[in-house]
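Moving on to chain A:
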Amino acid sequence: MIPDLGKYGFEVVSAYAVSIVLLLAIIGLSWRQSVKQRRALETAEARRHG
Partner candidate 1 sequence: MIALLLRDLRLATRAGGGFGLGLVFFLIVVVLVPFGVGPETAILSKIASGILWVAALLAALLSLDRIFALDFEDGALTLIATAPIPLEAVGLAKATAHWLTTGLPLTIAAPVLGVLLQLPANGYSFVALTLLLGTPALSMIGTFGAALTVGIRRGGLLLSLLVLPLYIPTLIFGAEAARRGTAGLDATTPLLMLAGITAGSIALLPFATAAVLRINLR
Partner candidate 2 sequence: MSLWEYANPKKFMGWTGPVLPWAFGAAGVCLAVGLFWGFFLTPDDYRQGSTVKIIYLHVPSALMAINAWMMMLVASLIWLVRRHHVSALAAKAAAPVGITMTLIALMTGAIWGQPMWGTYWAWDPRLTSFLILFLFYLGYMALWAAIDDPDTAADLTSVLCIVGSVFALLSRYAVNFWNQGLHQGASLSLDKEENVSDVFFFPLLVCIAGFVLLFVALVLLRTRTEIRARRLRALQLREVRT
């Protein structure tokens, strides 16, 4: 099933690898920031109501 990538197999794989790493980085970063911000807001709101 794995297609024989011929002479430029390395190029194709490295391009995919780099792209996927960058995509995961931006998704991960955005997700982490979202969680951190949500938690900070919840504590602030809890303090305000509490």
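If you want to know what made the cut, all candidates are chains of the complex that A comes from, given by their letters.
Just so we're on the same page, a residue touches a chain if its C-beta (ideal position, glycine included) is under 8 Å from a C-beta of that chain, and two chains touch if they have at least 3 such contacts; residues count from 1.
Not measured: the values here are computed from a predicted model.
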(message) Just to confirm the interface: in this complex, chain A touches which of 1 or 2?
(response) 2
(message) Which residues of chain A touch candidate 2 once you look at their complex with the stated criterion?
(response) 1-3, 5-9, 11-12, 14-16, 18-19, 22-23, 25-27, 29-31, 33-34, 37-38, 40-41, 44-45, 48
